[in-house]
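Working notes, structure below.
One chain of protein is taken out of this complex; the other chains stay put.
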Amino acid sequence: MLTIENLEAGYGDVKVLFGVSLEIQAGEIVALIGANGAGKTTTIKTLSGLLRARSGRIIYDGQDITHWQSHKIVAAGLIQVAEGRKLFPRLSVLENLELGSFLRKLRANRAKNLKHVYSLFPRLAERKNQIAGTLSGGEQQMLAIGRALMSEPKLLMLDEPSLGLAPMLVQDIFNVVQGINDDGTTILIVEQNAVQTLRMAQRGYVMEHGKITLSGTGDELLHDDRIRTAYLGL
Amino acid sequence: MTISRDYQILAGLTLVFAILPLFANQFQLTLLITLLYWAYLGTAWNIMGGYAGQFSFGHSAFFGIGAYTSTVLFLNYGISPWLGMFVGAGFAALFGAAMGFLTFRFGVKGHFFALATFAFAEMSRLIAQDSDFINSTIGLTMPIIGGDSWSQMIFEDTKLYYYIVILGMLIVATMISIWIYRNKLGYYLLAIREDEDAAAALGVDTLRYKIIAVAISAAITAIGGSFFAQRFGFIDPALVFGVSISIAVLLRPIFGGSGAIWGPLVGAIFLTPMEEFTKIFVRNPPEFLSFMKGRAGFDVLLFGVIIIIVVIYMPDGLVGSIPQWLERLRRRLRGQSQSATQEAAR
Amino acid sequence: MTLLTIDHLTKRFGGLIAVDDVSFEIEQGEVLGLIGPNGAGKTTLFNSVAGTYIPEEGQVIFNGAAITGLAAHDVCQLGLVRTFQIVKPFAALNVLDNVKVGAYLRNNNSQITESKARDIVDFVGLGDLAHQPAKNLTTAGRKRLELARALATEPKLMLLDEVMAGLTPTESQQIVTVIEQIKEEYHLTLLVIEHVMQAIMSLSDRIAVLHHGQLIAIDTPQAIAADKAVIEAYLGKEFQFADN
Partner (left out) sequence: MEWKQYRGSLIGGLVVISLFAILIYNNVDWRACLEPEAEGFVLSCVAENTSAWYARYGVVMRQATVSGLLIGGVYGLVALGLTMIFGVLEIINFAHGALMTVGLYITFILFDTFGIDPYLGLFITVPLLFFIGLIVYRVVIHPARDAPHHNQLLLTLGLTLLIENLLLMVFTATPRAIRLDYGRGETNILGLFVMQFPIRIWRAVITFDKLLAFLGALVVTAILYTIIQKTDLGKAIRATAQERDGAALVGINTDWINMITFGIGTACVGAAAALVLPFRPADPTAGNLFNITAFIIVVLGGMGNAIGALLGGLIIGLTQELTGIFFPGSPDLIGVFVIFILVLLFRPQGLLGQAA
């Protein structure tokens, strides 16, 4: 479904990705894990067009989307839940969700999708008129995921959904992600929380220094000592 | 570049500008005076706007304070402008320091700072217009003395003397500018311009140095204001506190290259003849553009276009952009020759 | 001798407690590593020590003087200098001039400053690039420049914020070497935030671990690597089970 070949990208004059290659099959949950600063977020940002690739290719659904603008990528069903959520802080919960289906072709299904999101996160329905910036961290994460679901993702990319959340909430979020996948959406999840992520994922990639250094099924990686090396340097 | 190299260039330029009047007619001499005068003001602006990166859009406040102080002291108390202009410089420096302290202390930065300077300048204009003791909107006129007087800095017969005065002022201002640029103060100002947090982390008291930059720039500008009053013989609030002064002052350094020692002078050398040319052009346009005859505004319109082009295509000004263009050209030529040899190799 | 004492330091942003009652000390000549997952409060702690933020509670004592709430430039004047996670070169200035800005702190004489800056530029291995504008440097070059500038202020204590982020393993190794040389040559004490674990494990005498703003461990690298709480903080709760 998605193939990345030799992707290189960075900020300004600073290069962060040094030739990243990975593959995602339709229906999978793929985990991208690694220490801070390894380039996970940069990879996802490049996929969703917020960053320009310097070289390499991104093939999605048989199309080369490497140089597409982000709104076009969104229209193609490649949706990102960004690190730090990137919600619209002074809009209400409902407005945030509505903007998830901003694209014309999505507006017809807006009511249906809204219902679906509310059923996944009843909390959001309770707070639909609250200003997004005043939500708690967990609620904001729900809203971010909900907003992404409003865009009818074919491939959902989650960047550190557990960041800054209490352990119980983390489990909730992971359950939801599993549920979204069960409904047929392919998922790419970036996490520091390696264990939980790899348990859920069919396959995983480990990133270090802007490169993929390890890959395998979730189970394989979970029992690989090199994961510990990648994180703790031992 | 070592210190002596800058002063060598200055010495060379001084020589050139010392010889030029020998070959100039009265019209050309006026042009030269105008050129040096704007280069001088640009140099003053550059210390604050170029070196320290504190974009001032209100230099007319300093200019007007200088012009009014020396003129009032001269007209009302008979104090020579030679002295009065330094008093004006002192007032302007104080005003600048106060303005700087207020704005910087409260973290006003970037375009908000530019707007604040603009507001301060407009306010000083309004206050001047409303102040009877400086003749409010009517303005002040220099006496006609019927000759040349060095002590009063009024030269009704010999334009050359104004030329000598402004050349001297420009040389001194440039020396100050060079000295700042090549010493601790300059390094600190450039560091503040490039990244204030990083400068502070390296021990630079950013508030203090920014205020120093404003004060120096204000003082030099004020002396330029005094010169204007002496040469033009008349000042009023709209003339010396007006927005057009603020714009004109920053135009040369921006065009020539703000933050570079020679930027203001280079800017003045290019823009002054151009300004003159457009004036002549409008006065006597070619046949097919005859509708433009006598229409005001064309020269300033061109300035507008220049500003737009400079910001979009050469944000570093002439001094900064020309080396870049040369580099690009060289690279392109080299690239072509490389591909040519590759072709040949095949 | 204790060079820096952080005493019950707390820094809040609105409701968020970024640094929560953290206390530790750094001995003269020591290299103390500071690690923790994303958002653990490491950089906030740095900023609270170096004068960028004013902590709500607690004290910072440096070289016998309380520096809590002092402005960044005053802290630097006293001999405590920091580098930035996202490097902040003076882009338009060349490498040597960048370092001169630091060197002018102890000196008003241009000649002396110039030769001192020159020495430091050579020392960090940027000698050949001395007259290049800083914006032309590679990431690795910028990190070296950041070190050089800080070094030029003649500090007693240097706070290094992720000097290795974004570097290749080879480049990281080279920077570690430079840092070790700096420490030897200039008799410096270092507090180092780092994510590249290999580097920090080999560089540090002791390592402090922050998690959710709290200090959860401070010990030798070996002890830290075996610490259950640390592994949990990094990999998630159940790693030990997965490990078996």
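For reference, chains read A, B and C in written order, and residue numbers begin at 1 within each chain.
Please note the rule applied: contacts are C-beta pairs under 8 Å (C-beta built on N, C-alpha and C of every residue); 3 or more make two chains touch, one makes a residue touch a chain.
The structure displayed is predicted, hence computed values, not measured ones.
Q: Which is it among A:A9, A:I24, A:A82 or A:L120 that touches the chain not included here?
A: Answering carefully, the residue with contact to the hidden chain is A:A82.
Q: Kindly state which of the options B:I254, B:I269 or B:L318 is in contact with the chain not pictured.
A: Once the missing chain is taken into account, the touching residue is B:I254.
Q: Looking at A:K15, A:R147, A:H209 or A:R228, which residue reaches the missing chain?
A: A:R147
Q: Of the residues in chain B, which ones touch the absent chain?
A: Spelled out for chain B, the touching residues are 55, 57, 102-103, 106-108, 110-116, 119-120, 122-123, 126-127, 129-130, 247, 250, 254, 292, 295-298, 300-301, 303-308, 310-312, 315.
Q: Please output the residues of chain A touching the missing chain, sorted low to high.
A: 48-50, 69-71, 74-75, 79-80, 82, 85-91, 95, 98-100, 102-103, 106-107, 147-148, 150-151
By definition in this document, only the chains that are shown with their structure count from here on.
Q: Report the chain closest to the protein's overall CA mean, measuring from each chain's own CA mean.
A: C
Q: Just the number, please: Cα centre separation of chain A and chain C in whole Å.
A: Chain centres of chain A and chain C, defined by C-alpha means, are spaced 32 Å apart.
Q: Find the geometric centre of each of chain B and chain C from their Cα atoms only, then give the gap between the two centres in Å, rounded to an integer.
A: Centre-to-centre distance between chain B and chain C: 42 Å.
Q: Approximately how many whole Å separate the CA-defined centres of chain A and chain B?
A: It comes to 53 Å between the two C-alpha centres.
Q: Applying the document's contact rule, which stretches of chain C touch chain A when the two form their complex?
A: Residue positions touching the partner: 37-39, 135, 137-139, 142, 162, 165-169, 195-201, 225, 230-231, 234-239, 242-243.
Q: Could you list, by residue number, the parts of chain B that touch chain C in their complex?
A: Where chain B meets chain C, its residues are 3, 182-184, 187-188, 190-191, 194-195, 197-206, 259.
Q: Which residues of chain A touch chain C in their complex?
A: 13-16, 18, 35-37, 160, 163-164, 167, 192-196, 209-210, 222-223, 227-228, 231-234
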